[in-house]
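To keep things clear, I will list the structure first and then write my remarks on it.
Partial view: only certain chains, each at its native spot in the assembly.
By written order: A and B. Residues from 1 in each chain.
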Amino acid sequence: MPSIYYPDFIALNQKDRADNIFNKTESGEVRTDNKWADVERIRKDIREFKAKNDLDKVIVLWTANTERYADVIANVNDTSDNLLEAIKSNHEEIAPSTVFAVASILEKVPYINGSPQNTFVPGVIELAEKYDSFIGGDDFKSGQTKIKSVLAQFLVDAGIKPLSIASYNHLGNNDGYNLSAPKQFRSKEISKQSVVDDMIESNEILYNKESGDKVDHCIVIKYVPAVGDSKVAMDEYYSELMLGGHNKISIHNVCEDSLLATPLIIDLVIMSEFLSRVQYKKVDEEQYHDFYSVLTLLSYWLKAPLSRPGFKPINGLNKQRQALENLLRLLVGLPVNNELRFEERLLV
Amino acid sequence: MPSIYYPDFIALNQKDRADNIFNKTESGEVRTDNKWADVERIRKDIREFKAKNDLDKVIVLWTANTERYADVIANVNDTSDNLLEAIKSNHEEIAPSTVFAVASILEKVPYINGSPQNTFVPGVIELAEKYDSFIGGDDFKSGQTKIKSVLAQFLVDAGIKPLSIASYNHLGNNDGYNLSAPKQFRSKEISKQSVVDDMIESNEILYNKESGDKVDHCIVIKYVPAVGDSKVAMDEYYSELMLGGHNKISIHNVCEDSLLATPLIIDLVIMSEFLSRVQYKKVDEEQYHDFYSVLTLLSYWLKAPLSRPGFKPINGLNKQRQALENLLRLLVGLPVNNELRFEERLLV
């Protein structure tokens, strides 16, 4: 199925692969001056796909190339109205992934962003809220960052204070090739940074003004064609113990990138579909409601969780998991898990 | 302060270090034929230490050498009565750590075992129950096993199935020297094995009769004097992904063994003291109760958690931590954490 290609948003080296697109002139030249038509075309594609395959529901998930970040600009993409206007006037900061998001929202189809760029500019979130349509993101949490979210929290919880975390990656597939361009790498870097913030904020005894509240955190991604889809991630945690001692943990992680990402895609789609069907009403209400538009319960699978405006994202994997587990327990009538286990801890 | 030394229970290579003991004849020979007197002497030491230092409370924590396992034998150490009798008749399967445990229980002083051996034979647990005295164990969870409990669970939760875990350690301090003897190593090995059982049982989709319900788990500890207290742990997790793919995670962990263990000791003592003061009564009861004798809430710091007879130990670090956190929240009147966070997930 043909799609859209706005060259400015992905690495130049991807040009030859963009060989199945509809945003082009009759003579085959790429055009980016008709973005609203692109929205309409994608909406039509969704509808036709649903009808042709006789589907009850469609979920749209972006697993395409990492785009550069879009600038968030007042009067352009800061509100839903401005955003729609900006698309219509072909503003250069409207990314393809945002065009897909807008099309999905207008069709009331859940839309999930598996790449790191800021598809969900404020205008998109507001649009989703207006249409009661579901969105979730950003960036599949498949490997290094996932382990980092676990290990960093583990260390801090144990009173071991990471001073530096150096994260090196290399891979040889097309994802790596696209990320070898600086702007696209930058999107990834931002997405990978935030996980450490959580850790720092969670323990004021370790991290504070006096004893230092920063971690030297470096992130490197290199394109090394020889290794193909076999992605290598090396992380080194250098931490402070009591009495001036140190702890050094080095992790070397080799995995098939695609085989780690694919189950996440399946889980995200299944869970989005499920969450889109959950409804609730409060004790004294008559009417049932859907969940709020931003599906933060999907965070378990996402590196840089999109949060509801006014709330902080939850990066900790265990918290994310517990949320899912306890919601599901509640829905089937089980008590939530809290590990108090009084039955074994009390005398009688 | 002199202590006891039963040569059969620790490595032969420790002989020269046992130079401050009271279980010896006047001519200086070690004697193990007066074990009840040893119990009495330790009880007296506890009382005198408390009096001399004008203390409110004493906690006894075993951080001495790893002993060999004691055989659990019917009519010897299977009940509290048999155990006391066996001590009086100097049975060879009564370990020094058990003598300390019994003395502490009889003094109603909390006793924590930071080493891997089975100090808490069934007779000791029953004795603690009888005397409403607190016990907790076994084996400080300071390093490799702690991370393993986190990572193994992380992998299985993510649908990644560990097929083998190879754990290599070397250290050069006296702990390593003692563990270079086969029987003492065996105690450690048993203590380090169990963590993986939890992981296997937690996910029947990954681990079952059909697709395999075992993990090749090997544990090696080597005494390498050159590295001193700087303990090295190397773990390799080899796991199965979908479609026949594999993931390999190697961890190299260097730390000052003593600096990791010391905070655990402090935490265990503080928490034991605290838990020994918590009391509760049920809604319709008049009288307050102490917690049950086996302090399973200490499991967070212990490699092979001692559980209440009839209950399974909880090895998962996150569950152990959540238990502590939620108990403390409850005690100060906060709601327990369950991560449902409806305030951000519901529409209104």
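Here is the rule we use: a contact is a pair of C-beta atoms (placed from the backbone, for glycine too) under 8 Å apart; a residue touches a chain by one contact, two chains touch by 3 or more.
Quantities reported herein were computed from a predicted structural model and do not represent experimental measurements.
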Identical protein chains across the whole complex (2 displayed) = 4
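Definition applied: only the chains that are shown with their structure count from here on.
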Where the centres are mean C-alpha positions, what is the separation of chain A from chain B, in Å?
-> 40
If you look only at chain B, which of its residues touch chain A in the complex?
-> 146-147, 150-151, 154, 157-160, 241-243, 245-256, 259-260, 262-263, 280, 289-292, 296-297, 307-308, 311, 314, 317-323, 326-327, 330, 336-341, 344-348
